[in-house]
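Shown here: the complex without one of its protein chains, the others still in place.
Letters A, B, C, D and E mark the chains as written, and numbering starts fresh at 1 in each.
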Amino acid sequence: MLNTLIELQRLKRLDRTGWSLRGLPNGTESVAAHSFGVSVTAMLLADEIASRGLQLEMERVLRMALLHDWAETRVGDMPRTATHYFGADARKLAEGRAFADIVTGVGPAEAAYQALYDDYEQRQSVEARIVKAADVIDLLVQAYALERAGAKGLDEFWEVATAADFQLPPIAQTVVRQLLDSLLAERRKITEGNAGC
Amino acid sequence: MLNTLIELQRLKRLDRTGWSLRGLPNGTESVAAHSFGVSVTAMLLADEIASRGLQLEMERVLRMALLHDWAETRVGDMPRTATHYFGADARKLAEGRAFADIVTGVGPAEAAYQALYDDYEQRQSVEARIVKAADVIDLLVQAYALERAGAKGLDEFWEVATAADFQLPPIAQTVVRQLLDSLLAERRKITEGNAGC
Amino acid sequence: MLNTLIELQRLKRLDRTGWSLRGLPNGTESVAAHSFGVSVTAMLLADEIASRGLQLEMERVLRMALLHDWAETRVGDMPRTATHYFGADARKLAEGRAFADIVTGVGPAEAAYQALYDDYEQRQSVEARIVKAADVIDLLVQAYALERAGAKGLDEFWEVATAADFQLPPIAQTVVRQLLDSLLAERRKITEGNAGC
Amino acid sequence: MLNTLIELQRLKRLDRTGWSLRGLPNGTESVAAHSFGVSVTAMLLADEIASRGLQLEMERVLRMALLHDWAETRVGDMPRTATHYFGADARKLAEGRAFADIVTGVGPAEAAYQALYDDYEQRQSVEARIVKAADVIDLLVQAYALERAGAKGLDEFWEVATAADFQLPPIAQTVVRQLLDSLLAERRKITEGNAGC
Amino acid sequence: MLNTLIELQRLKRLDRTGWSLRGLPNGTESVAAHSFGVSVTAMLLADEIASRGLQLEMERVLRMALLHDWAETRVGDMPRTATHYFGADARKLAEGRAFADIVTGVGPAEAAYQALYDDYEQRQSVEARIVKAADVIDLLVQAYALERAGAKGLDEFWEVATAADFQLPPIAQTVVRQLLDSLLAERRKITEGNAGC
Partner (left out) sequence: MLNTLIELQRLKRLDRTGWSLRGLPNGTESVAAHSFGVSVTAMLLADEIASRGLQLEMERVLRMALLHDWAETRVGDMPRTATHYFGADARKLAEGRAFADIVTGVGPAEAAYQALYDDYEQRQSVEARIVKAADVIDLLVQAYALERAGAKGLDEFWEVATAADFQLPPIAQTVVRQLLDSLLAERRKITEGNAGC
């Protein structure tokens, strides 16, 4: 277990490449900080969805959110364009093998972690799709927070906010849609304030 | 829900004061990155403990780990010495009220979050004590990772590694003790290598 | 004396929390850098005020400005919201006790430093009120410098620029008011340029 | 040409992942800074080798050194372990396609840049092998500079210093060997000073 | 040769003062990263110019670009205003002597490096003037990249974009002019978007 914990410390220092490539300062967001954001978002999202009547395995949601980026300790935080050049399948395969090596010897839950990772990668369960939505939402809330502090040039991230289809059941889809819409409304306030006319 | 998510983004940027006060560079570890570390450590720890026969409410463990530091968005990451000057009770009270304000209006799970926070602060359940142990272990694994990269002057953190009593039931206590002992053994390798004689 | 000097080095690394919480990069401003700004502002302000006929104990002004934030080595740079949750009195008490411990054993001037600190905290003398005005002015000049370099989302800091009443005698009040007004005028140039219409 | 220049700016901000993963601070070394180091090292190395009688196409050396890492604007700075999971061939293929896209439309020298990149990737010419040696030497001189400033945990980088075989002709091999040996000697001074016995 | 390589590592960490003085974060651009940008720009520029029929010694261009800022390891990255106070001649003299000391003992190419440096400083050859143009262009492309990411207050840098006369022969002058014009056009897109009317 200790080896895994030591290795995962690396995520606290690893910069999210997307911000660096767009000219934001080093240290803008670590992979660990993003994983925290995704986990918290997934918890709030799932609690809201469950309260509206969709039954969810909450423990799976939280576990998946916490472990979905572990492979980056060995593969790095590859920019989106990298997927274009490697191919989405090759990337999934490589990250899957890295994840498998990381959890090897972690203890009795090794197989369970692997199953959760596979579910997330294949987006089979509702829980996996909610975590994916949380992944996107945390990215956008971070982008919003950066823009509010003065950052520019992040428009391309926002395209997903209108286009994304997470293949969620209606109740979940409604919650995600409402959250994204209220985020877009908040953003309009600052971008319009920006233009200032 | 959105307001809470936006506010919690602040934890991604907030430096853990302990490292800054000991002369390590800004950006060494954010509160969000630490919360991720605590959550992952709690998950691995609890899975190991459960596999040895102690029944645990896993969902509670994960939720508590994720939310235990939220109050820092309003109170900041106070150094240990601050507790000495404010008093432990005053600190708990202030952080508790900050937490309550943060989750106000977060949605249907508001009361549940508050109950989890209170449990953690009072360390009543086994789950809360395991999260506290995870909090300390992630601190020490981070200290180890920094020392391995050349940092010095962190000895005082390590005193807790031998002294800490988390009031855990025997099975859990054994797992935590073994993990701490193997960490201390890893550390000896680098501090001895340091001395190099 | 050496122990105090070593402890105060910590202020060079401690980030001013206000900027981090608003999404600006780590390292934006240290407490030591701010204390320098306050001291310089206090010197210029007091010299201008004195030249208009108000007699001031200049040495007190400079000493108070230099030592007013020392307690932060032990209590950290608490965000404003923290005062809300701890209460202004509890905060003053805690910082006062931290300051007392820091100067214990510093040498023959220990009592004098304590008296200056108490005066500043209670804003009894004109000198203390001028240092407080300098504290606010340096904050605003820093905010202006950040905005000029592209930062946004700092509006709430500027409210104090119109509202602040430092309880100063007329001559001092006029100087402070003129300085704040010319700062607000400079700021309008960049925020209007921003809007760009 | 402008599009390429704008895209290559990204290398100035992109952190070399190897240092981050080993716990060194963000901003330790950018890809652009490393490319500068490789180019300068290649120039000095090639001049020394040429002065001993081996004829070299100096212009090729300099061009190859300058462009060998351009693909990282799209693929990121992948850690070594990533190569293990993707396979060295897949990585070369992906980086080669990214490079091709970057130089598309750069102007009349497009084909020349592509040929230089291919030569470097296949290490066919002596010039390509000298640039590869410069790539490794700059990495080690950087590691030495970091260790001299207090960094630890970089031992694995140094294994290549004794093991590396760059397939160079005898004159070039001698120069590289001498340079590496004198670097190892410098390093011994600080690691022994470290141990301090 | 090793001593020179070790000393030049310093350029990877040395911040370009111009950005710091305008309130941008530490680590915005190192001297080494800028030197890389200048070298790449010079290569692309010279290749374009050569393709239009002006004969150039390409090797000289690349060498000059790589070494033109080496003196900063000993003299620092002085802000423009420093030249005003020291005098341009005194600055050239000091940097020239620093460069001479850096390359002393570097090996057989020492005299060649010195000649290239002197040519660059005196802008005698067409090659030197192209490198100077590349120096300015990389500065402006960096400024553009920063502005696109939200930076403000960099207007004074752009004055050179319309005013600069690099004393180039017509073909080269045309290429530089076209590049600067297309950069100014790109910039207008973001500054107008900024104003947003």
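We take it that contacts are C-beta pairs under 8 Å (C-beta built on N, C-alpha and C of every residue); 3 or more make two chains touch, one makes a residue touch a chain.
Source: prediction; values computed, not measured.
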Chains in view touching the one left out: B, C, D, E
Options C:Met43, C:Leu93 or C:Ile171, residue touching the unrepresented chain: C:Met43
For chain E, the residues touching the chain missing from this view: 9-10, 13-15, 17, 20-21, 23-27, 73-79, 81-82, 84-86, 90, 94-95, 97-98
Touching residues on chain C - with respect to the absent chain: 1-2, 4-6, 8-12, 26-27, 29-30, 32-37, 39-41, 43-45, 47-48, 51, 58-59, 62-63, 66-67, 106-109, 112, 137-138, 141-142, 144-145, 179, 182-183, 186
Interface residues of chain D (partner: the chain not displayed): 25, 27-28, 145-146, 148-150, 190, 194-197
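One rule holds for everything that comes next: only the chains that are shown with their structure count from here on.
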Chain D and chain C - chains in contact with each: A, B, E
Minimum number of chain-to-chain touching steps separating chain A from chain E: 1
Selected pair, out of A-C, B-C or D-E, that shares over half of its residue contact pairs with A-E: A-C
Whole-Å gap separating chain B and chain D, where each centre is the average of the chain's CA atoms: 40
Residue list for chain A, restricted to those that touch at least two other chains: 9-10, 23-27, 145, 150, 194-197
Contact pairs between chains, per stated definition: A-B, A-C, A-D, A-E, B-C, B-D, C-E, D-E
